[in-house]
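I have a structure I would like to understand better, so I am pasting it below and will then ask my questions one at a time.
Only a single protein chain was left out; the remaining protein chains are all shown in position.
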């Protein structure tokens, strides 16, 4: 790799554990929200991160942005390690990496006109004179397709799509190198989802930022990403090109995910996963997916599979069965009932 | 006569109309999908039917349940209907469950009201219901408070509560938006199973055509307080006759094939208080013609059992009479 | 600015009748306070000992003293005007001081949590456990009869309530999206709390300020009752009521005029407070 | 028992929470103690305030230093004990007054005893009904001192049995016409008739003093039938009470005068011209007329008619003369420097109003007097002497001779003199001479000169008016108010 090919962002073995105290009794439980995640994002590349609720996607996003410190592992941005949260170096980095939130309404201060909020990063990082800031705000608003008069509106006076555009404009106003979108469309209406996805694709192509796109909607991820990583309970269980994963998912969880995509006129049966969504505070031993996995084998219960290229086609997947290391079992469902 | 017959129902909050004349019917055992953008009035329709809107809402029209009028009915008529004959699953489970009561208690309340179950039998039934909706370890979970459960679990508690009264019709208001795909699949599956087993009717409210299409045999598309298209599921996808329906379908990212720019519907739903002249969709419609801003189009029969309220929709050549389910 | 003013005016026109009356009354009180020196018929300390306890017009007095005179022959109307000014000053001042201190400490607690939060909470408990009498005594004893200090003291009285509210709301505000968003933009705590959280919790604060307002007027009158309130020759509504109580049966006008003003003003303020809660929320307009 | 029960609403029952007059030396105490306790020598409270026989049937000066007292032999204590000379000696003995006896006496009590009986030597028991009081110096008014509240005779046996001074002080065993039935601090003192009283059955079966701090509450209590008497009625309320024909207000001026005093240590007040200006701008007549409804009088300086030969009838108060005050200020070169005036909130009746009137009058002549409301006497005397300016005071005399009141308050041994409040080279020696001289003519001359100095030439204070005490009562009760705070509920002052 030459210098320019060096990934914009690389994360190595990130892990993050939260302690939560339950009630006045004060029993402390540890929640391992992220458990050894490694990922890289190049300039101009979009990485899609999918997985069900609570699997650690947002935590990964926060770790990658340096909003939180990983307990283990390291994040390197532009080749340099991430400075500690709150330090001057960290604050300065904020203008180079930005976050787009899931729910635009709650990510915006409902008491300030959006124009002022879009401008805020410039004020915080003292970028330019007030006049220049105004010009930049106007420019970025146009970029995301907001009209100048929208600047004076309060968030609630904008439509969902316009709100998310405002959030994106706020993220883009400092011309960041990395944009992390944490479920930017799941709170939106179908027709607005399309608007926002179009916008993100277009902006990313035009501005060439690196982008981490977090979602649980595989359809949307396919629409946007160059590469997709599937997460389950704090780990990446599969990684590959969107169409590969969507059409030939290797990991049983990915398979369930893909089969669950609702589709007009669909005929294929979906794989309905049994049991509860996993509880990160009570992580099963071995492969974390094994209690819900339709093809669990004995080994899955004891040995955690590693994310590595599959011998057959080089797909990176963390599954003993997909790797062909063991034969698929059929005991999973019986055990649960 | 249909099991539930809504005729020309309108709802207004102050001077802002939220529903502008809706006619809809649901047969026994039928699964009807109700789709449309956020705020188009999907929830209101059924809240109004059951008399659950705040007093400030002005409700007009008629809702007949087996021929009994519900609009303006006395509490003694409405109370047995609510939860007993027509049950509702609300949109936002976390805030729709009382935070200070155990979920088992909340379900048991419905059992006591509609099935006269109390004490141990009620408790057994609560556990059976929770089990049925797929809450593991139902015995202990029955004693949990809503905040101790995840969003998905609360959603399933809502479903169990709705099922407790053994309703003849279940109105499920976006039962899966709060959930991720795998759990959504579980829930849809469950609803299908119950329907098959008990012959319960289902109204599935959603804004996701994909979700509705998998569950329902008939779909009604709503826009700005009106039903703009109504047909069998397959027909909607095969032959969407209203530009809004087409917009909804186009906005869905394809699952295969080349990736291209999605066709989004520009603009947003008009505010209730500032409804445009003519067709409410006209300002956003790429196919609008001059007449669209003048005439509010009536529904026309595009083909058998397929109605669309668009000025450009061509009526079926076969001169079928307007079916019973008239659109306003 | 002009647009704002116009908008305000337009809003005023839309107020319900009750609110309109309340706002008008408060505006009137404010005008009286500001113009006190111009509209007062006599200096409020001017005595006319030959003309003590003369009745107001509506009880058969003459127009020289429309509201009668007090036990030292001072014009009740003039004293009422001076009292309105003093009481508004005290109530406004104290409310604002209490709110500023309370909100600041509440934010500090919410921001740092842990040890510092416990310290602030201990201060809150402390302030709640100190009988107000002792606190009043402290100021009177240490700083003497100074209005500024008196206002500060009354401000101190209610700070803990704001601290509690501000802390609670800031903690939940911190957990909200907008605050996380602003934080990750690299904003300083000052910006976060000053520019974002404060405006977001303002309506709750303002409502509790409108509740504190009559409370402070009452508190002051309670102190006057105990002889620790606003001290002669100054006067305040509470002070007039406190000193006038002995004349309740012989010269009720001394006390009833200020009591009436207190009650009506409190009523109007709480009406306005309830209205403000709705008006202040941009999502509701 | 068909005798009436009577309830008296008072502002305060006892400041000190005790009923022992050695620790309760206050106007408040004066009101209650005569009902349950008696000094050896009585006072004709509702009459001319002259001394009269009580437990003592007679008292005679043996010499300048000694008084022999003859006791009744039929006086019973409330516990049934017969009073003997032993009890009298004990009353004035170390156990109760001086310390060093078997029981520990609070320092404050000892100090109070010393002050009240400055040169007391001892009591000599001659027989069970005869004692002699020995003084170490000549004291022209020793009889008067024996008649004062501190001389209330106590029961030796009961005292020693109680064993603790403070416990005793809350429930003393004495000889008065009523016996203490119940005393709750800051609340109520209930007395009941002591039918074995030497003077015969008292007229009331029960007598209660109920503490009612609020004036309005006292009046309301009276009006609603909850009380038969309401004390400490401000003049302004008299009309209110009397508006109801069932009630009347009795009482009037008492031998207590209100005056306002100046601190010579204050840099501005050091100049006598300025103090004179202050005295000339006080409008006493207006105050008496307006605030007191003319129900009290302005004394001629700090002296009372009952001083007899010592009453300087031609002594004049500084006249109310604003022009003269202005002239004095101009002469003094006064330029508006602030003079602090510390005022308690109606510690004295009408105090705040009076202070406001005076301040306005002072302002009118150009004196910049700053009213500072304070909360207790400690705060009045707080700070460096130079920071204190003006404050209010009152003076009372119980003896027909100025030799106690004036030297005690203003002489070289007084607190004020010692802390620089007011000193005067000429006044000091005169004051000493007034106290010890036996030459009456000389003493009268000295007294005249002293008044001239302290009130006119180098004013230490300005006299305002005599205090008045007003008591509201049921009209149908025949009862006379005393010229003091004392309330006489003996059978001589009660008729139905």
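Just so it is clear, A, B, C and D label the chains in written order, and each chain counts residues from 1 on its own.
Everything below uses one rule, namely that a contact is a pair of C-beta atoms (placed from the backbone, for glycine too) under 8 Å apart; a residue touches a chain by one contact, two chains touch by 3 or more.
Heads up, the rule we're going with is that contacts and distances are computed from a predicted model.
Visitor: Not counting the visible chains, the remaining one has a UniProt entry; which protein name from "Multicomponent Na+:H+ antiporter subunit C", "ABC transporter permease", "Acyl-CoA dehydrogenase" or "Nitrogenase molybdenum-iron protein beta chain" does it give?
Guide: The UniProt record for the chain left out of view names it "ABC transporter permease".
Visitor: Pick out which of D:380, D:434, D:462 or D:486 touches the chain that's been left out of the picture.
Guide: Selected residue, touching the omitted chain: D:380.
Visitor: I'm checking contacts with the chain that's been left out. Which of D:82, D:111 or D:319 qualifies?
Guide: Final answer for the missing-chain contact: D:111.
Visitor: Which of these, D:166, D:181, D:286 or D:386, touches the one chain of the complex that we don't see?
Guide: Hidden-chain contact among the options goes to D:166.
Visitor: In the whole complex, not just what's shown, which of D:225, D:385 or D:429 touches the removed chain?
Guide: D:225
Visitor: Consider the whole complex, including the chain that is not shown, and state which of C:203, C:221 or C:235 touches that chain.
Guide: In the full complex, the listed residue that touches the missing chain is C:221.
Visitor: For chain D, which residues lie in contact with the unshown chain of the complex?
Guide: 9, 16-18, 25-26, 106-108, 110-112, 114-115, 166, 169-170, 184-188, 210-214, 216-218, 220-221, 223-226, 375-382, 393, 409, 415, 418
Visitor: May I ask you to list the residues on chain C that touch the chain which is not drawn?
Guide: 118-119, 121-123, 125-126, 128-135, 137-138, 140-142, 174-175, 180, 183, 214-215, 217-218, 221-222, 225-226, 238, 241-242, 245, 248-249, 255, 259, 262-263, 265-267, 270
Visitor: For chain B, which positions touch the chain that isn't shown here?
Guide: Residue positions of chain B that touch the missing chain: 47, 50, 52, 75, 79-84, 87-88, 90, 92, 95-102, 109-110, 113-114, 145, 147-148, 158, 161, 165.
Assume only the chains that are shown with their structure count from here on.
Visitor: Where the centres are mean C-alpha positions, what is the separation of chain C from chain D, in Å?
Guide: Once rounded, the distance between the two centres reads 45 Å.
Visitor: From the mean C-alpha coordinate of chain B to that of chain C, what's the distance rounded to whole Å?
Guide: Chain centroid spacing, chain B to chain C, equals 51 Å.
Visitor: Identify all positions of chain D at which a residue touches two or more other chains, and write them in rising order.
Guide: none
Visitor: Quick check: what residues of chain C touch more than one other chain, meaning two or more?
Guide: Nothing qualifies.
Visitor: Under the touch definition given earlier, write down the residues of chain A that touch chain B in their complex.
Guide: 52-54, 159-162, 189-195, 197-198, 201-202, 216-220, 222-223, 243, 246-247, 256-257, 259-266, 270-273, 275-277
Visitor: For the complex, which residues does chain A have touching chain C?
Guide: Residue list for chain A touching chain C: 65, 67, 90-92, 94-95, 98-99, 101-103, 105-112, 120-121, 124-125, 154, 156, 167, 170.
Visitor: In the complex of these two chains, what residues of chain D are touching chain C?
Guide: For this pair, the touching residues of chain D are 214-216, 234, 236-237, 239-240, 286, 289-291, 345-346, 352-353, 355-357, 359-360, 371-373, 375, 379.
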